[in-house]
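The complex is shown incomplete by one protein chain, all other protein chains being positioned as in the whole.
On to subunit A.
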Amino acid sequence: MEEYAREPCPWRIVDDCGGAFSMGAIGGSVFHSIKGYRNAPAGHYRRLIGSLTAVKTRAPITGGNFAVWGGLFSAIDCSLVYVRKKEDPWNSITSGAATGAILSVRNGVAAMAGSALIGGVLLALIEGIGIMFTRFSAEQFKPVDPTQMPQDPQQLPPKPLFGGEQTSNSYQ
């Protein structure tokens, strides 16, 4: 019972912000090292210098952009959890769309709609991957003998402890 005793929500924003920053910083380093290498003047030494300069100047910016996205996303997600009193994939899809819209608010309504759509679809795809993974991981809990019913939980009428759906189903 301990693993869900702690509320993840307000702390998760900081968590996501940091995670997104490191993801952006690492990805940005790789991207900008290649880009800096290609854009530098000829000569291996100069190219390496150029690559290093590009990483130094650009990768933190990419990380920061990612962190803004992640933090805002998580904040909206948590707000939605608080308002709706429910946690389901809709929260993250909505907050992805809202994040996209908010971050392009200075570019006008059309840009907001476009990036809201992109954010929503992207998050829906991520959710879909998550759903797929849970489905495939849930596959192994199917009854071994499909003709045999799994036992009913014993809380129905009498009640001993029923610990964990997956482990306690003995299929006779």
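The working rule: contacts are C-beta pairs under 8 Å (C-beta built on N, C-alpha and C of every residue); 3 or more make two chains touch, one makes a residue touch a chain; residues count from 1.
Here is the rule we go by: contacts and distances are computed from a predicted model.
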Checklist line | Omitted chain, identified by the protein name its UniProt record gives, among "Mitochondrial import inner membrane translocase subunit Tim21", "VPS9 domain-containing protein", "S1 motif domain-containing protein" or "Proteasome subunit alpha type" | finding: "Mitochondrial import inner membrane translocase subunit Tim21"
Next item on the list: Pick out which of A:Val30, A:Ile61, A:Leu117 or A:Met132 touches the chain that's been left out of the picture.
Entry: A:Met132
Next item on the list: Just the residue numbers, please: which parts of subunit A touch the chain that's not shown?
Entry: 1, 3-4, 8-9, 11-12, 15-16, 19, 81, 85-93, 124-125, 127-128, 130-132, 134, 138, 141-143, 146-150, 152-153, 155-156, 159, 162, 165-166
